[in-house]
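Encoded as structure tokens, the structure appears first; notes follow it.
A single protein chain has been removed from this complex, and every other one stays in its place.
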Amino acid sequence: MQHNKSFKLILLLLLSLFLTTGCYNKKELDNLAYVIGIGADIGSGDNLDITYQIAIPLKVSSNEGKTGEENFTTYTVSAPSLYVGNSKVNALTSKEVNLSHVKLIVYSEELAKNDLSGHINSLISNVSIRPKTTVAICKNSAKDFLKNITPDLESSPARYYELLFSSQNRTNESAKSELIDFYTATTSIERDSAIILLSNKKSGDDSDTSKKSGNSNDSQNSEQNSTGSSSEGQSSQGSSSSQGDKENSQKKFAGLAVFKGSKMVGEIPQDLIMSHLILTNELKQGDITVYDAKEDGKLASIFLRQEKKCKYDVTMKNDIPEINIKIKLTGHLRSSTSTTDYLDKENKNILTSNIEKEIKTLVEKYIQLTQSYNTDTAGIGRYVKQEFLTWDEFEKLKWNEQYKNARFNINVDVDLNVSRIIFHRISNI
Amino acid sequence: MLNFFKHFMKNDKKEFHIQKPEPAPTLSKDLNIHASLDENKKFLSELLHYPLSNDVQFRDINICINDKFYKGLLISYDGLVNNDIINNYILRELMNENNRFNTSDSKSILKNKSIPNLKDIICNSILTDCQVSAVSTFEKVVENILHGDSALFIDGETYSLICDTKNIPGRSVTKSEIEMNLKGPAEGFIENFRTNTALIRKFVKDENLIFESVEVGTETTTRCAIAYISTIANDSIVDEVRRRINGVEVDYLLDSGELEQLIEDKTFIIDPLILSTERPDKVASHLIEGRVAIIVEGSNNVLIVPAIFSDFTHASEDSYLRFPYAEMLRIFRLPAIFLSIFLPGLYISICNFHQEMIPTDLLFAIAGAREKVPFTMLTELLIMEIAFEIIREASIRTPAPMGATIGIVGTLILGQAIVSANIVSPILVIIVALTGISTFVTTNYALNYSFRILRFFYILLGATAGFFGLAIGIFIHLCLLTSTTSFGVPYLTPFAPTRKGIFKDDLFIFPIWKKENRPPFLKTKKPVREPHISRKWDTSEKGGNKN
Partner (left out) sequence: MIFKGFLENFECIATLGCMTIIPIILTLPTFSAHYFGTASFLYAVYSSIVAGILFFILFKFFSKYKNKDILDVAEIAGGKLLKYITGLIVVLYLMTAAVITLSEFNENVRNILFDEAPSIYISLLFIITVLIGCLIGLKGIFRASTILAPFMIIGFIGMFFALVPSIDLTNFTPVFGNGISDLFIGGAYKISGYESLALLFLIAPNIKNFDKTARNSFFMIAFFLLSAFFLIFGVMSYPSLTDNYLPFFELTKLISYGRFVQRVESIFVLLWLIATFIYLTIGISFSVLILKKIFNIKNSKIFLVIACIIVLILSRVLTSYIDILKFREIVSIYLSPLLIVVYPFILILLANLKNSKNNKETNYATQ
């Protein structure tokens, strides 16, 4: 009897479970508008111009062979914050805006140079936004960038973003630029952040871009536009061939935007991204082209891979840290235009030292540049931090101000592999 | 008008009404058999409603022994008995004047000694039927003839001889139809009690296998047998089974399914608590493990207790197949069970509450497909699930020749049409179909039913509060299951309470030579099943357990 009673009680309670439910937060999947890209520009007054790029699932999933260009739509609203923007877009669109599938958040350079802290905070505290969303800065208007993306190879613009911004796994042309990293770097005192800088200028307008960005760093930036020219004796030929053949293709990556705290203070040109990747231990696959060991004017392309992390040795000298960086890379000779026999040890050694010199100059340039901005974008402060026992001591060092005074010794060690299935030799006839 | 009304009234009077019954005169069967045959005959014809009940046979005979004629009466139910046996081995022997006792030799023997005991002579010398026994009460007589025996009354004797003449109509042993296996014995139980015990005995050739007889039912008694191997099974389990069956008081019992409900621990728990099988090999393997089986007369399903959750998920095939194959089956069965309970609930809670979990490409595919569907996802899912249940139920009930039609109509046409009419999105059809198919990986249909019910609970919970709802459901379900026992064994053993050997036979399966112990929760008399090394021929260092 007792058992029966408690059973009835349990049943009643179970029933009330369903009854008390108001189905809050229940949203039909097809009644939501999935935002895949958010762009923010400076608007009128205190407002921002927030652009929402919304995918059209019906078109994305249909079988017709459309490319991604027609599969999204954009809305731009003027609102002081993302939250207000959401409700404004809700009024514009027939469906409710959902931010859980945002793949790209892009700010205009202008906005970034003011201050981004408020925006980043609101993004990071938004539960629905993925912390690994890509954050980027656009040289021009973010709205235009979102409107004019050209996903040729895929029908879904979301997949386009995902694949595009994972390209640091394949090339040394872009770097990881995740929201959570950006947020951590802006709040920390031991490092500063560098995120992707995008440009939506067409390839014909490149000279314009270089002029603009030339203010920050003349020599480096001009080199990427003039294919084949060498800046310092040995230089890259193949590294700047990212322009596509198509007329409308954009130059997507234009280097990295450097932040001091949450303010953008400068940019790192694209050819120094590899140094950034090396110093942050994230070089997955990189290429470098150097002059041949024997024959002048001939080039050799080397595939680089970072198998060991960089070793940072920090010594404090009169409160100024001196940092020895040991970089260890593995290289594979992929192609060379010369007939030099790289199975020969001597030739190989010459080539290796060429590569090492090249990388060393790149890294040195990178450090010089970041020191000129006084931003520790590579996060070297994390290794400086290890030298201290307590947080207070480290805080006293004021690393984010000391960075420009720090001394760096760079040591590059490349382990070159010359192994191929077929050694192609053309004898000099 | 008035006429019509009158007519109406008239008609009304003629209408048949069930009258309140008068209590039927009950005859006490608990009487001893009278010495007078006429008295007995009179009483029995009243008791058996002869000749009102037309399948009762009363056969008056004269038994001729030693030239002396005794009046006799043979009673049986036509149809339940084998008339050939009665004709050839009872009537002919009894009525034959030339039987052995009527020859001159025997006469001389009998002359010297008067007939000491008519019963002995008839039983031992005349009747050539294999089982003859004497009973002294009418109750026993009736019980036996209802089971297909024949009762022989002799004038002047206060007993009745029960001759085994059973020939109860039924089908012959066929393939088990519900629990399908590719490998292993295919025979299934039938409705015949004796055949079923024989089928079990065929697999367990052990003199310690006991079929203990118990009877259930007040109006008609149904014979049941508690089967156990007395040298293995734990006595307290057997006692408990006996106690529960003896404590059942119902007027009749038709099938083991009814007995199952009468003796199970909890009625309102959704998962089955007693294993019901129609495969003798399965019963045998469980008996050898130390469990107790209950065979019910007239039922082709045998109950096995105690049963734990993992028993229901196992097929008997698992131990017949080679270890890697069986392992693969087990590994695939687990996610299938998970899917069959949770998939629709998960789907609806993810789609309605946790859209961020769906990979973007898939999300666009689902959203695109749902664009033209007018219903909410819950309605859509319920439509599909209910349709699926109806089709399944219909295909069981339809006569076999039409069953295929239902399948085709249900799956192909309905599925195709419902999608093209934009009532249900194609992805949901995939979900429901996958769930439905997953249900059938377990061979136990009782578990299937429980999955089907639970699935609806989880759909509702998922639709009301997403993963929170699922968490509530899982928590309550887990608590209910873990607090349940089946004949003293916690239902989720060996998972909760955790016991050794989860991986041996419950979650996964180990090679057959690794099954060294009987399940520990049964607390058997012989806990060790086979020696540590069961492949003694393997002369390598570690013996059979090496590989």
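Read from first to last, the chains carry the letters A and B; within each, the first residue is number 1.
Note that a contact is a pair of C-beta atoms (placed from the backbone, for glycine too) under 8 Å apart; a residue touches a chain by one contact, two chains touch by 3 or more.
Owing to the predicted nature of the structure, the values given are computational and were not obtained by experimental measurement.
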*Give the residue, chosen from B:214, B:248, B:409 or B:472, that touches the chain omitted from the document.*
B:472
*Which of A:58, A:84 or A:180 touches the chain that is not shown?*
A:180
*Have a look at B:170, B:324, B:497 or B:520 and name the one touching the chain we're not showing.*
B:497
*In the full complex, which of A:59, A:276, A:348 or A:385 touches the chain missing from this view?*
A:385
*For subunit B, which residues reach the chain that was dropped from this view?*
350, 353-354, 356-357, 359, 465-468, 470-472, 474-476, 478-480, 482-483, 490, 492, 495-498
*Using the touch rule from the top, list residues of subunit A that touch the missing partner.*
6, 9-10, 13-14, 16-17, 20-22, 24-25, 100, 127, 130-132, 162, 166, 180, 183-184, 187-190, 382-383, 385-386, 388-394
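Here, only the chains that are shown with their structure count from here on.
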*Roughly how far is subunit A from subunit B, going centre to centre by Cα mean, in whole Å?*
67
*Across the complex, what residues on subunit B touch subunit A?*
268, 351-353, 355-356, 360-361, 363-371, 373, 376-377, 460, 463-466, 469, 472, 476
*What residues of subunit A sit close enough to touch subunit B in their complex?*
7, 14, 17-18, 21, 23, 25-30, 32, 34, 36, 55, 57-62, 98, 100-101, 103, 128, 130, 156, 158-159, 162
